[in-house]
Structure formats: structure tokens, C-alpha cells
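Of the protein chains in this complex, one is absent; all others appear in place.
Going in written order, the chains are labelled A and B, and every chain counts its residues from 1.
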Amino acid sequence: MTRTRLLLDPTACTAHGLCAELLPERIVLDDWGYPIIDGGPLPGELEAAARRAAKSCPTLALRLARERR
Amino acid sequence: MSGPAGLPRLLLGIGRRALTLEENAALHGELHGRDRPERLAAEVGRSGLGGCGGAGFPTEAKLRSVARAGGRPVVVVNGCESEPASRKDRLLLERLPHLVLDGALTAARIVGSRTIIVAVEEQASRAADAVALAVAERPELARRGFVARVVGVAGGYLSGQDTALVAALGGAPARPSLTPPYPSERGVGRRPTFVSNVETHAHLALIARHGSGWFRELGSAEGPGSRLVTVAGAVAQPGVVEGENGSPLAPLLAATGGAGEPLRALLVGGYGGTWVQPEYPGPAIGRGVGIVQALPMSACPVAEVARVTAWLAGESAGQCGPCVHGLGSIADALAELTAAGDVSGAYRRVQRWCEMITGRGACAHPDGAARFVSSALCVFAEEFDDHARHGRCEACLRRPVLPLPSKELLAA
Partner (left out) sequence: MILASTVVGPSTDWYLTRATGIVALVLLSGNVALGVLDVSRVSSPRWPRFVVDGLHRTVALLSVAFLLAHILTSVLDSFAPIGPLDAVIPFHSRYRPLWLGLGAVAFDLTIAVVITSVARERLGYRTWRAVHWLAYASWPVALLHGLGSGSDTREHWLLAINAVCVLVVLGAVAARALQCWSVAPRAAAIGVAGAVAFAGGVLIWLPDGPLGHDWAKRAGTPTTLLAPRPATGVARR
């Protein structure tokens, strides 16, 4: 079974904050506006929202990684 | 295979000047260039050697991943000893350059490389000269098709971070990059690169001669062999000592003449390390314990920590928000606490922020700084409490004790 998880490239992130708006279940913003990502495996029902969050990142810092369990 | 018993090992025969090629051979024996790479790698694996630059990654595993990657691998000896109080790597390069080169050649043999780069900070001219001279003493390197050179890298706290070093060797600014890809897959010039600390290479040189059994005669099962530790600060004779891996710190401090004056605390692992009580047995010699700084009772720990943290914030590569903003905020709050007391809850914010920035950068810089600060808050709880109530103390006005790179030196 493949699960996806969220991966952030902190060098590319410039704190636009769209990801936290679109996936508040897994992403919150820290005191400076940068995302704190829960990097655990995503349950099926969050996958579509996670994909959307990754696509909406203006700097492509957020991506979805696939792993085999 | 066997070798000399006990200590010293790396520091055997060390003198006031660099040992020549003949002296090195007389001391340790010849390095046979005939061992098969696989056999050498297995020996390194059995020895249990881990990296001596702080992270302690198993050396055999790193060597194997570079060897597996194929291509035209590069061996880098990481001599960018950017921890301000550390001296061990420069000592090895200045006084025992042939030992280090032997280690680099061993690594090169294992991964199938013909390129050796010894990286040092630009201002470490003595080390650079010593290595260059040592390379010149070994014309057979060029005859065997090796390229061995010394490269000066712009100094900076992060210049020794392996991905930052790889970037700097490629002519780019010394900034860490997100891994994967690791340097072992894509490093200098996009080639698979074995980057390892100077001391690690020195250990390799001896393991190649005396074997893994000999290496394991000292130390413990989890942490075999010997390690170098720089002892600095309020001790009678600061310097570099060699100790058995896994053994307690106290004898090392005794070896440096003991505490010159009453101690307030020990800082273990540099400015990305941990503060411990001086009486506490503390961590044993090993991974992350390459440097011990003794803070005298006369110093103000709050002012010292605030000063170093401000420096650490300035040394950020500036790439990752949590590091740039987090360290900046922490440094500002500590400065406020030191001078004016805890007017606006600075103490609580610092604790919160240390947790907030850990694990969220592209490298371990924010993690180390957070560890440095939060262990200080713990060990110096009384002193921080005192500052929170009253602001500056008398000790704050004294000259700072913890060393930071001098701007004049860097500008020269």
C-alpha cells in the first residue's frame, strides 16, 4: 500500500501561507508565518487536499512524496 | 594485524612541527597500497568507525554509498573547523598532514577515486601550507594519477557543513542544501563525493595499517577506538587531548591541568552543543563531544549565551525562515533579558521558540543553536531567573570569555 506524505523544502519556502489555509489538519503556521508540517503518512481522505496544497504553493516548496509501506 | 597498545594513537609522535613522510612511515609503518577496496571497506565496517565531525555517521556506510554511485568519485577531507574554540582538525593538518593524507588515500582506494581535496578555511594558512608541503613530498601521487590539492574556503560557521562545503568547492556560496540528494550521490562537480572530517581520515589511516581488531582494543562496543577532544576555556593548559571513546570527561580535564579557577559549567560540543554542570559526570567522550569549553564562575552565563546566540543568528545561511527569523528573535529576546530583565516575557518566548525551530531548517544549525540555548536555560536557571528580575549583573560587565571569530582576522 502506498502512502503519501508532505515534504517541505525550507530553502524554497517564503511563507506565503496558502498551504496552511488549504490543509489546516496537517499544516499550521509558526510565529513568523512559516509552515510547521506534520510529515506523517496522509490518510486517504486528506490526499486530495494535500495535493491541492502542494500545487498551490507559489514557490513549489511543498510537495507530496510517495512511499511504499 | 595489530598495532601499538593504548594511547596515544593519532597523536603518537606529535611534535612542534609537521612530521615528514619518512617520520610518518617510521612511526606508523608503511601504508600498503595493495589491499583490495572491498577488504578495506569490510575492515572499516568491523572497526565501527563513525564520523568525527559531530554527526558520527558510520564511515563504512558512507564509503560504500559513494563507491556504489560509480562515476568519478571525489574524496574531500573536511578541514573547515568552523567551531571557534575547536583546534583538533587544524592540529592534525598542521602537525600530522601525512597521516591525514594516508587516510584520504585509503578512502580514495575504497571508493575508486583519484581526486583528493583537502578543504580548509581561507585564514587557516598554516594548515594549508603544511598539507601542500606534504603533497609535494609525495610525487608518487601524481605518478599514480592522483590529483591532490588544498582548497581554501571562505570562513563561516556553516562552511564545514557537508552540503555547504560541497557548494563552496564548486564556487557557489557556502550554503547548505536540502538532502537528499546527499553528497555521496551528487557532490563536488555533481560527482559522488566522500566528505569526512580530518580526524576520521586520520583514523582510517591507522585502521588500514593495524586493522579493526586493534581499533576496537580501546573504547566500547558502541563507541570503539580513540577520539580527539579540544579542551578550552578556564583550564590551566587548554589544548587537544586524545581519549578512549566512551570514557568519562573528568580525566581529560585533569590532563589539561584541571580547572584554572572555579567552574560554573561545561559546554560540550561547541556552540551547537549542550551545557552541563561541572560536577556532573556528563556525557562520555564520543560522538558530538569533540570540544569541551570550561566556563569560569567569574563569567556571566546569561551575557555569554546572549552574545554567542547573536553571533549564531548572524551565521545563518539565511535560506530557511524558521532559522533566520527564529534565531534572530531568540537572540533579540536574550539580549533584552540580559540587559533589561524579563519585561515582556522574553524568557518564556525563548523556550517556546527553541522548540519551534528545531528540525525545520535545511541543516542542523537551528537545532544546534536551540540546543545551546535551551540547555543554558536549564543549567543556568538561577542566573537567568536573577537576570529576569534584575537585569544586568556585575559579571555582565567583564570581558567576554567564550571565543568568537575576530572580525579583523576575517577581514585580513
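Quick note on the criterion: a residue touches a chain if its C-beta (ideal position, glycine included) is under 8 Å from a C-beta of that chain, and two chains touch if they have at least 3 such contacts.
All values reported here derive from a predicted model rather than from experimental measurement.
Every visible chain touched by the undisplayed chain in the complete complex is listed here: A. Think of the hidden chain as still there; on chain A it touches residues 12, 16-18, 21-22, 55-56, 58-61, 63.
Just so we're on the same page, only the chains that are shown with their structure count from here on.
Per-chain Cα centroids separate chain A from chain B by 34 Å. Only residues 9-11, 13-15, 30-34, 36 of chain A touch chain B when the two sit together in their complex.
Those residues of chain B that touch chain A in the shared complex are 175, 177-178, 319-323, 325-326, 329, 353, 356, 360-362.
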